[in-house]
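With one protein chain removed, the remaining protein chains of the complex are shown where they sit.
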Amino acid sequence: MKAIKKIGLLAVFLMALLVVTACGNNSSKDSSSNDTKSSQQFKGKTMNVVATSDAYQPLFDKFSKQTGAKVKVLSMSSGEVLARMKADKSKPMADLWFGGGLDAFMQAKTDGQLEKYQSSSVKKIDSQYRDKDGYWLSKGLTVGGFVVNKKVLKEKNLPVPKTWADLADSKYKGEIIMSDPAVSGTMYAIVKGIIDQKGEKAGWEYWNKVNDNISFYGKRGKDPQEKTASGEFGIGIIPVDKMAFDSAKQNDLTVVYPKDGIPWVPEGVAVFKNAPGKKVAEAFIDFMLEPKNMKELAKLDGKDTDQIIMPGVKGLDLGLNKKDLMKENLSTFGSDRTAVLNKWSDMVGDK
Amino acid sequence: MFLEVKDLTKKYNHKTVLHSLSFQVKQNEILVVLGPSGCGKSTLLSCLNGFTTTDGGTVTLLDQDVTSLDPENRDITTVFQSYSLFPHMNVIKNLTYGLKFQKLSRQEKTAKAKKMLHLLQLDDYANSKIQDLSGGQQQRVALGRSLIVEPQLLLLDEPFSNLDEKLRLKMRQELRRLQNELNITMIFVTHDQQEAFAIGDRILVMDQGRIQQISNGEDLYSHPKNEFVLKFIGDSNQVTDDEYIRPEKIELTKNPTGDGTITNKIFQGATIDYALDYRGKNYQVTSLNRGQEFKIGDHVNVAYRTDKMEG
Partner (left out) sequence: MAKKHFGSKTINLIVFIVLSLSILVFILYPYLSIFIESFNEPGQTFFDFFVNNLDLTKNSLFIAITTMILSTVLSTAVTLIFVFISKKWQQILRLILLITMVSPPFVTSLAYITLFGRRGMITHDLLQLTINPYGPQGIILMEALSFTSLNALVLIGLINQLEPSLINSARSLGAKVDSIIKDIIIPLLRPGLIVVALISFIRSLADFQTPTIIGGSYKVLASEGYLAVISMGDIHQAALINITLAIPALIGFFLYIKYDRIVTTQGHENSGGQSPFPLPKKGAFFWISSVLSIFFYIALILQYGSIVLNAVSEKFMGKFHFSLQPILQTGPYLNDTILRTVSYSIIAGLLGSLISFFIIYYSQVKKNKWMQFIEMVGTFPYILPGTFFGLGYLYAFSKPPLQITGTAIIVVINVIFKQVAFATKAAKAATNQIEPTYFKTVHDLGGTVVNEWNDVFFPMTKHGFALTFLNGFISTMTTIGSIIFLVHPGQNMMTLVMFDVVQQGQYQVASVIACLIILICLIAAGIVFGIINLSERDWSHVFRSQRSNQEVQS
């Protein structure tokens, strides 16, 4: 009954447990990656990544296998990344920032939180999809459209909308859902894209009408997709990718590319300022820009060929036509964000 | 002097619960502290074993001032009312618990434990679980656990109050027997005067944080110093401020024209209690049950002798 001795033992046990789980996984998988062809130049090194989803794991695994670097991923929205960097200025969030709306990357560049890197293969990317100073580049485009629940619309005798303009029609009142553009980068891109296309005045007039048709804004990016699938709403404004088509198949929905233009936003990739794993992160960008890996990435992202920022690389065929992409002004994409969102929040009030 | 308590004072939140108590205890003596509940007797005990700090006065044990020593450093042990036997240890472990803190070899410990078990007449129970013992046996283990460390002074805080009447009588004898064999000095706290008479060499009567009287039982009964002692010990009929009659000292004889009237009667077995109306006053009378009985309403002659308080 020596409780004190037991406590001592316990302490040792706990320390061991902590050591094993906190640091031990550096060594756990290294032995399996004895790929003879790879250079294994980063063996024993770790690259920490914040990404928008855990779905990129296969690409990171491939990178690990090739270079020997261990990759640790944490899924996090770009807003959260910005917030965390603001609160904790003592150290970089991670080494690599992978995915997320471009506005956040532009903001981070302004705040001096990114590291400059010009990959030798970056020229392969159309210059409108990368920062002219080399702080960020994009890994692909996210495009906006809508998903329609035909059953719901049929019940109300409503036609399937074909264009953004259709959504402003008052007959769709209460049947449209979109997410709060402050939460969802894609929604912001759609709002900004249409304002760019129609011009400041007409753009806001349009959104005012759409706002009248919307009863509330989702607090999560996935709300429109899900709530249309469950029949809560007839029309959901969504990012169109393979997942949208898959979900449409599962739930008997229709995905629509609006005829009057498709808003888009590049997804950013960047290296954090003072990242300890800077070299690995840079190597990863080179790796990603290899066409075969770009293709793999397009598959994981579920992107159409025309959503890929590197000409010549084939993605999936989701029926997108590059010509339909809206004309957008990327230069004000980041700088206008606060103003647009403030105006937006004044417009929607308490919804 | 073996134990000397001088001007011991204790306050709780400005309320004085012990008013500068002074008394002494001789070696090998059993001093019983007797008083109603709330009179301060438990606080007094706490000051002696060190669990309560004092607000004045000294406690001297064998010429050493122990007033501010920690409990573990006092050569005093306590048997608590609830025994506090460790439920996760068996009898022998409980008994020898205090020996852990003395530099003794295993053999010495075992020898002491054996001897103590024998003394407590628990030889067969060394490895029993505490839960399997009867109340009386548990009480003996608790006593033994405090005795085995051979303290200079043993304190007992109403140790028999959880036992039934018969067992209590037996334990009193047992305690006296142990005291004779081990020659140990004890302070025994109780609210039960029978117990006080049966155990104490001397009895300290306490009320409201003050010592009312210290003496042997006979003296307390026959010569109470004040009204509290008079009323607390035995029954009495108070006649005037300092005169009283003990109920057994009133003699009744049957007489149809006597000026006493029996108003109530309670049969007690060996004795019979009567309520008596005598010259307009009520008296309590105790008679031995020797065949002479009165009925309610009987008229009797009354004979008595008054005693005087020695204040």
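Brief remarks on what is shown
In this document, chain identifiers A and B correspond to the written order of the chains, with residue numbering beginning at 1 in each.
Assume contacts are C-beta pairs under 8 Å (C-beta built on N, C-alpha and C of every residue); 3 or more make two chains touch, one makes a residue touch a chain.
All values derive from a computational prediction rather than experimental measurement.
Remark: the omitted chain is touched by one listed residue; of A:44, A:159, A:199 or A:231 this is A:231. Remark: the omitted chain is touched by one listed residue; of B:126, B:149 or B:239 this is B:149.
Among the residues B:26, B:115, B:129 or B:308, only B:129 touches the chain that is left out of the figure. Within the set A:43, A:91, A:116 or A:171, the residue that contacts the chain not displayed is A:91.
Contacts to the hidden chain, counted on chain B, fall at residues 49-51, 70-78, 80-82, 84, 86-88, 97-98, 100-102, 129-131, 145-146, 149. Annotation for chain A: contacts to the undisplayed chain at residues 1-4, 6-7, 10, 14, 17-18, 20-23, 25, 28, 46, 48-50, 53-55, 57-58, 72-77, 79-80, 82-84, 86-91, 93-94, 152, 180, 182-183, 215-217, 219-222, 225-227, 230-233, 243, 247, 249-252, 341, 350-351.
As a working rule, only the chains that are shown with their structure count from here on.
Chain centres here are Cα means. That of chain A falls 84 Å from that of chain B.
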